[in-house]
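The structure is given below, and queries will be raised subsequently.
Left out: one protein chain. Kept in place: all the others.
Order of writing sets the chain letters: A and B. Residues in each chain are counted from 1.
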Amino acid sequence: MSTLFGLIFFVGAIGLCVIGIAGIVLSRNLFRMVLALAIAEAGANLMLVLAGYRWDAVAPILAGTPATQPMVDPVPQAMVLTAIVIGVGVQALALSLVIRVKQRYATLDMREARQRMQDDLDREAGITPSRSQEQPAGERPLPPPSHVAVEAAGGGHD
Amino acid sequence: MRNLATLLFLGGLAFLLIVITGSLDFGNPPMRIGEAIQQDAPAQVGAANIVTAVVLGYRGLDTLGELSILFAAATAGGLVLGSLPARRRPDAGFVLRAGSDLMFPLLMVAGLYIVIHGHLSPGGGFQGGVILAAAFFLPLLARPQSTPGHGWLTVIEGLSGAAFIAIGLAALYGGQAFLTPLLDKGTLGELVSGGTLPLLYLAVGLKVGAELSGLLMRLAEDEEATS
Partner (left out) sequence: MTDITLTVVLPLLGAFLLPLTRDNALAWLGRLFGPLLLAVSAWILFMHWSTFSAPQVVILGGFAPPLGIVFYIDRLALLFALAVPLMTLLLWPGDAEKDALRRQSLTLLLAASLTGLALSGDLFNIYVFYELAAVASYGLVAGSGSAAGYLAAFRYLLVSALGSVIGLLGIGLIYFETGTLNLAHLATLSDELASPQGLAAFAMLVIGFGVKAELFPVNGWVPEVYAAANRRVAALLAGLASKLAVLVIVRVLLLVFPGEEARQLLLMLGILGVITGELAAWQARDLSRMLAWSSIGQLGIVFIAFSLPGEAGLIAGVAVAMHHLVVKTALFLLAERWGGSIDKLRGAAGVSALGAGLFVLFALSLLGLPPLPGFWSKFLVLGGLAEAATAMHYLAMTVVLTGTVLEGAYLLRVITTLYASPDDTSAPQSQKGSSLLASALLGVALIAAAVLIEPLWQTLGDIAAQGVDTAGYTQAVLGTVSGSAGS
């Protein structure tokens, strides 16, 4: 029974982490990536808290008299406190960066923004950008290629 | 196609991780240091909340690092978002203004309570500091035109961070190691107990409160982003 509970908790924690990682890797929107990061961090914190749990134990707070019951491990709780605060700081900074990227590149789409960043870097370095900036030469619609015209003229065999 | 490959990879990763953790013994941790900390903490540190004893005593340097990370994030946020625009939104309606005037003292009391009692009950500097930040942020939402100066917040932030380090350095100059708990431990469970721990948490609470409210104000006031 205890292994079943344990498995449920572990699946929860790892599931959150993997959903977060999936969100970061698969998202195209910058803001969704930040949200996915928050979910992944929540999963990692949950995993840490699970490391200290003991069956039939109480919270590690003494009510004046020395403890008689076993208490859960206080060290993972201290670790998670630190990890949560770190996560908050990183997410706040990520949001500030997203705001600035939206202002300067006018898009929240990762691929577009990345292309514009590459173009900016290339332009600043003074090299020709790695993707073609120009339209193909010629007017629209393109006239049919010459060999087709010859066949049509010399055709009539069909 | 790329999405499918990524999903398969992540599915495999999740399966691998679950198999690895499945063999772990949930609910029976080795407790190699946890047990010793629970035995020694009341005598060595004197705080009724053993998690606080770990956070500020046994792992005090981690807490200092955590404070610095929050400070770094706030400073970087200030660097990125830059100076504040002059134009602000008009004041909000009566309900929001009256509500925020009522909530402000209540939130301050709640936040300070949690900060000061951090060594006795669940809570502490970080938790109380976030409530204090919310307490300062609420009037900003109600009255965007008249915000308290950022100057005070920066001063509180810097001085409380320096106070934390100064308390740690005081131990160093007393001949002991950095961040050794000083002052009399008092009786377990009293408000004045745990030596320098309540002071450290007070510094942490003020710093976090000032920092987060500054950061929130900057994020909210960035006029172009909100339009």
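One rule holds for everything that comes next: a contact is a pair of C-beta atoms (placed from the backbone, for glycine too) under 8 Å apart; a residue touches a chain by one contact, two chains touch by 3 or more.
The model shown is predicted, which means the values in this text are computed figures rather than measured ones.
Chemist: In the intact complex, which of the depicted chains does the undisplayed chain touch?
Modeler: Contacts of the unshown chain, counting the full complex: A, B.
Chemist: Residue-wise, where is subunit A in contact with the chain that is not depicted?
Modeler: Within subunit A, the residues touching the omitted chain are 17, 20-21, 24, 30, 33, 37, 40-41, 43-45, 47-48, 50-51, 73, 75-76, 79, 82-83, 86, 89-90, 93-94, 97-98, 100-101, 104-105, 113-114, 116-118, 120-122, 124-127.
Chemist: Considering the whole complex rather than only what is displayed, give the residues of subunit B touching the chain that is not shown.
Modeler: Missing-chain contacts on subunit B: residues 16-17, 20-21, 23-24, 29-37, 40, 44, 57-62, 64-66, 68-69, 71-73, 75-76, 78-80, 82, 154-155, 157-159, 161-162, 165, 168-169, 171-172, 176-181.
In this section, only the chains that are shown with their structure count from here on.
Chemist: At what distance in angstrom does the C-alpha mean of subunit B lie from that of subunit A?
Modeler: Taking the mean C-alpha position of each chain, the two centres sit 25 Å apart.
Chemist: Under the definition above, what is the set of subunit A residues touching subunit B in their complex?
Modeler: Those in contact with subunit B are residues 2-3, 5-7, 9-11, 14-15, 17-18, 21-22, 25-26, 47, 50-55, 59-64, 66-67, 71, 73-75, 77-78, 81-82, 85-86, 88-90, 92-93, 95-97, 99-100, 102-103.
Chemist: Once bound in the complex, which stretches of subunit B touch subunit A?
Modeler: Those residues of subunit B that touch subunit A are 3, 6-7, 10, 13-14, 17-18, 21-22, 24, 26-29, 31, 33-34, 37-38, 41-42, 48-51, 53-55, 58-59, 62-63, 65-66, 69-70, 72-74, 76-77, 80-81, 120-122, 124, 126, 188-189, 208, 215, 218-219, 222, 224-225.
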